[in-house]
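The other protein chains are all here in position, but one chain of the complex has been omitted.
Chain lettering (A, B and C) follows the sequence in which the chains are written, and residue indices restart at 1 in each chain.
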Amino acid sequence: MHFGRRAMNWNALLPLFILASSLLPGLVIFFLPEDRVRTRITLNMAGAIIKVVLVGFVLWGVYIGQHYETRLPFLPGLDLVLRADALSILFITLSTILWLVTTIYAIGYLEDSPHRSRFFGFFSLCVTATVGVALAGNLLTFVLFYELLTLATYPLIVHRGTEEARHAGRTYLTYTIIGGALLLIGTVWLYGLTGTLEFTHRGFLAELVSTQHNALIIIFILLIAGLGVKAALVPFHGWLPQAMIAPAPVSALLHAVAVVKAGAFGIVRVVYDVYGIEFADSLGVTLPLAIMAAVTIIYGSVRALFQDDLKRRLAFSTVSQVSYIALGVALVGPIATIGGLVHLVHQGVMKITLFFCAGNLAETLGIHKVSQMDGVGRRMPWTMAAFTIGAFGMMGAPPIAGFVSKWYLGLGALDAGQDWVIFILAGSSLLNAAYFLPVLHRAWFKEAVADWPTDHHFGRRETAWALLFPPLFTAFLSLTLGLLASMPFSPLVWARFITTLEYAP
Amino acid sequence: MSSVFFYALTGVGLFTLGLYALIVYTHLLRKILAINVMGSGIFLLLVSLAARTRGAPDPVPHAMVITGIVVAISATALALVLMLRLREASDRVELPEEPME
Amino acid sequence: MTKLNNKQRLFRLLLLVLLSVLAAGLGYAVLKLPLQAPGLSTRVTENLVVSGVSNPVTAVLLNFRGYDTLLEMAVLLLALLAVWSLGSQSERRESAPGAVLDMLSRLLIPLFIMVSGYLLWVGAHAPGGAFQAGSVLAAAGVLLLLAGWRPGVWFVGLPLRITLVLGLAMFVAVAVAVQLAGWRLLEFPLPVAGTLILLIEAAATLSIGITLAALFFGHRPQTGQDSGSQTEQGEK
Partner (left out) sequence: MIMLWHNISWQAMPVLLPLVGAMLCFLLPQRIKFLGLMIALAIAASVFALLLQVLDEGVLRYSVGGWGAPLGIDLYTDGLSLLMLLMTALVGLGISIYAIAYFKSDKAVHFWPLWMLLWAALNALFLSADLFNLYVTLELLGLSAVALVALAGGANALGAAMRYLFVSLLGSLFYLLGLALLYHSFATVDIALLAQRIEETPAVWAAMGLMSAGLLLKTALFPLHFWLPPAHANAPAPVSALLSALVVKASFYILLRLWLDVFPPTNSMLVQFLGLLGACAVLWGGLQALRQTRLKMLIAYSTVAQLGYLFIAFPLATGMAWKGSLYLLISHALAKSAMFLAAGNLLRFGGHDRITQLDRVAQRLPLTLAAFALAGVSIMGLPPSGGFIGKWLLLDVALRSGQWWWAVILMLGSLLAAAYIFKVIGHAFTQAEVAHEAIEVSKMMEWSAFLLALAAIVLGLVSPWPLALMDIGSPFNTALSATCTSGVAQ
C-alpha cells in the first residue's frame, strides 16, 4: 500500500502552514471558556498576523517564480492539492489582510456579548475555508473548502439566535447546500469525462472530442449555478439580503471577503483554469454568463434604491457589484479580464469599509435605517468620511479604486466588441449614485435630530478605537489602490500578470 | 413419488401454513406457535431429504436439525416470556398497531 | 375469532393465493432435486473412526461441526440471560400440587435422572447425546417445579449461575486448551477425543437441563423466597 510519502520540503509545507495559521487557533478557541478574553484575543491576533507574514512571503516567492504546492492523497487518482499560483495570491492576499482588520473590528464589536468562543471559533474556520478555496489546486479541493465554508458560516449567520436569524440561516443553507450539490455533480461528471481536475492555465478541456461538448455545456451550467449561489448571481441571490441579520463583522466578511468572493473566485477558476477562456468562448457559454452578470448588476442596483435599512441597501449593492467580476470574466478579452480580476480586490476593500461604518452607526448610535442618518456626519465625522470614500469608490469616481476597475471593464468591453456593456456600466454607476448620494446628503447636510436611538459615549473619540480604526484603514487602502494603481505588487499589476498567463500569447 | 419427497413436501406445506398463520392471526401466542410450525416444516424438509442415500441417512442434516431445535426452543422461551411481560405492561396480547410517534 | 369484515376476508384470500403460489414454487424446486444424493454421509463415515465417537450424528455435532454446537450453547445461555433480564413477574398463580403429582414426581425424578445419564453415555455410539439427555433432565426439573419445589437459597446464587454456564465454559475451555497445546481450535486429537467429547457433553447435559428448567420457571429465582418444607424435600 502506497500512501504517497513525498519529500516534504519547506515549499510544500507552506500552503499547509497558511491554512493552519487560522485553523489551529480556531480549534483551540472552541474549547476556551467565555471569560478567557485575553487568551482569545491573543490567539486571534497571532493567527491573523502570522498569516499575513506567511502570505507576504509566498507573494514574494511566487513573484520570483517559486513553486508552493502541497499534495495529500485523498481519493483513488485524486489528491488534495494546495497550490499558490498568481490567481490564488490575488484572492489570498485580499482575504488575509481583510481578515486581520475584521478580527480587530470583531473583537471591539462583540465586547462582552455571549457565545464569543463559539463565534471566534467559527470565524477562524470560515477564514480557513476561504484561504483553502483560494489555494485549491484542483476542483475537488475547491469543492471541499467551498462546502466547508458553507458549514462554517452558518453558525455565524444564526449567531444572534433570534427566530429571524434562524430563518435567515435556513434560507442560506437551502441555497448553498443545493448549490453545493450541483457543483459536486458537475465536478464528478467532469472527472468522469477527463480523469483529471487539476487547475491548469487556459484549461484542460480543449482537447476533448466534440461529441462531448454538449455534456461540457451542461456541466458548465451546473458548475456556474453552484458557484452563482454564493456569488449571488440573480436568480440565486435570495439568501444574501436576509443574511444581513448577522452581526456586522460577519456581514463584512460574507460580503467582502469570504462567501460571495469564494463564489466569484470559483467562476474565475472554472472559466479560466478548467475550461479555458478561448474554449469556453468556442462553446458559446461566455455570452449567456455575461448577460446573466449584466442583469444582476442592474437588478441589484435597482433593488438597492428602495431599501431603507442601511445594511440591506448595502447587501443589494453587493449583489450588483460582485457581478462586475463575473462580467469581466465573461467578456472574452484580456483588458476586461484585468478589470474583473482587479475588481475582486477593489470591491472587497471598498465594501468592507461600508459595512464597518454601518456597524459603527448601529453599535454607537443604534442607527439601522437610512432615514435615521440625518446629520450623523457631525456626530461621527471619521466614520462617515470613511463611508463617503467607500461610497464614491462604489460609484466609480476617480481617484478611488472602484474607478480603476470600471475603467478597465469599459475598455475591455469595447476591446471585446461588446459595446452594450458600456450602457450597463454607465447605468449601474448612475444607480449607484442614486442610492448612495442621498445617504451622504442626509449624513452631512441634514440637521441632526435631537437624540439618537441609543447613544454610547466613548470619551473624546466618536466610538471605540477598535471600531474606528478598521474602516479608516480600509478607506485609506481603497484610496491608495486607486492612486497608486500601477505600483509594483498593486492588484492591477498583479491582474495584468495573471492575464498574460490566461491568454495564449 | 418416494416417501422422501412426500415428507419434504409436507415440510413445505407446514412452512407456508405457518407463514399464513403468522400473518393473519393477531394473538401473540398464535404467532409464536406459527413460527414454531414454520420451523418444524423446515426441520422436516431437512431430515427427510437426508434419506436420499443408499444405506444410512446423511447425519449432517440431523445434526443441523438438533442445533436448529435448540435455537427454536431458546427463541420460543424468550418470545413467551416477552409476551407475558408485554401483557403486564399494556394488558394486551397483540402487537401495538401503529409504531408510536 | 371475531367476525371478519369483507376487507379482511379479501386480504386473507389474496394472501392464501399468494402463499399457495409460493408453496407450489417451493414444492416444484424440491421435486426437481436429484432422487439420489449421498450428501456428506460417505465423508462422515470415512472420518468417523478418527472422530472419537461411533455415532455419526454425535460425531458431526461435537466434532466435525463442533463450532456450531459451541455457538448454540451460547444461544441457550443467551435465552436465559434474556429471560432474566426481563425482570420478574409481579405475581404468578401457583396451584397447590395435589397428592398425585407429588407422589408421581417422587417416583419419576430418580428415573428421569437415570435415563438422562444413560442417554448421555449411549450418545457416543447410538442415538442419544447431550441434548436428549439434557431435555430429559429438564423434564425432571419441570416436574419438580410443578410439584412446588423451589431451589434452595444456597443454590440460586453463584452455584446456579455456574451450573448454567458450565456447558459453554467447558466447550470454550477445551477449545482454547487444545489450541494452546498446539492443535487447531476445537481439534480433538484421537487418543483423547472420546474423553474430551464426553467431558463436554456431560457439562452440556447439566447446563441444558438446568437452563431449560430455568427457562420454564420464567424469571430469576429470588434468593430466600418460598423456602421451607419443600426445599429440604427437594434436596434429597
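The working rule: a contact is a pair of C-beta atoms (placed from the backbone, for glycine too) under 8 Å apart; a residue touches a chain by one contact, two chains touch by 3 or more.
Here the structure is a predicted model, which means the values were calculated and not measured.
Chemist: Would you list the chains present here that the left-out chain is in contact with?
Modeler: A, B, C
Chemist: Would you mind spotting which of A:R36, A:R170 or A:K446 touches the chain that isn't drawn?
Modeler: Only one listed residue reaches the unshown chain, and that is A:R170.
Chemist: Among A:F17, A:Y63, A:W189 or A:F476, exactly one should touch the missing chain; which is it?
Modeler: A:W189
Chemist: Out of C:G87, C:P110 or C:P127, which residue would touch the omitted chain in the full complex?
Modeler: C:G87
Chemist: Just checking the interface: what residues of subunit C touch the absent partner chain?
Modeler: Where subunit C meets the chain not shown: residues 25-26, 28-30, 32-34, 37-40, 43-44, 47, 63-68, 71-72, 74-75, 77-79, 81-82, 84-87, 158, 161-162, 164-165, 168-169, 172, 175-176, 179-180, 182-188.
Chemist: In the full complex, which residues of subunit B touch the absent chain?
Modeler: Where subunit B meets the chain not shown: residues 15, 22, 28, 31, 35, 38-39, 42, 45-46, 49-50, 52, 60-61, 64, 67-68, 71, 74-75, 78-79, 82-83, 85-86, 89-90, 95-96, 99-101.
Chemist: Spell out the interface residues on subunit A facing the chain that's missing from view.
Modeler: 1-4, 30, 72-76, 118, 143-144, 147-148, 151, 154-155, 158-159, 161-163, 165-166, 169-170, 173, 177-178, 180-181, 184-185, 188-189, 191-192
By our rule, only the chains that are shown with their structure count from here on.
Chemist: Considering only which chains touch which, how would you classify the arrangement: line, ring, star, complete or other?
Modeler: other
Chemist: Measuring from the mean C-alpha position of subunit A to the mean C-alpha position of subunit C, what distance in angstrom results?
Modeler: 73
Chemist: How many angstrom between the C-alpha centroids of subunit C and subunit B?
Modeler: So the centroids are 17 Å from each other.
Chemist: When the centre of a chain is set as the mean of its C-alpha atoms, what distance in Å lies between subunit A and subunit B?
Modeler: Distance between chain centres, rounded to whole Å: 68 Å.
Chemist: Which subunit C residues sit where two or more other chains touch them?
Modeler: There are none in subunit C.
Chemist: Which bits of subunit B are touching subunit C when the two form their complex?
Modeler: Against subunit C, subunit B makes touches at 1-2, 5, 8-9, 12-13, 15-16, 19-20, 23-24, 45, 49-50, 52-64, 66-67, 69-71, 73-75, 77-78, 81-82, 84-85, 88.
Chemist: For subunit C, which residues are in contact with subunit B within the complex?
Modeler: On the subunit C side, the touching residues are 12, 15-16, 19-20, 22-23, 26-27, 30-31, 33-41, 44-45, 56-57, 59-61, 64-65, 68-69, 72, 75-76, 78-79, 82-83, 86-87, 89-90, 131, 208, 212, 215-216, 218-219.
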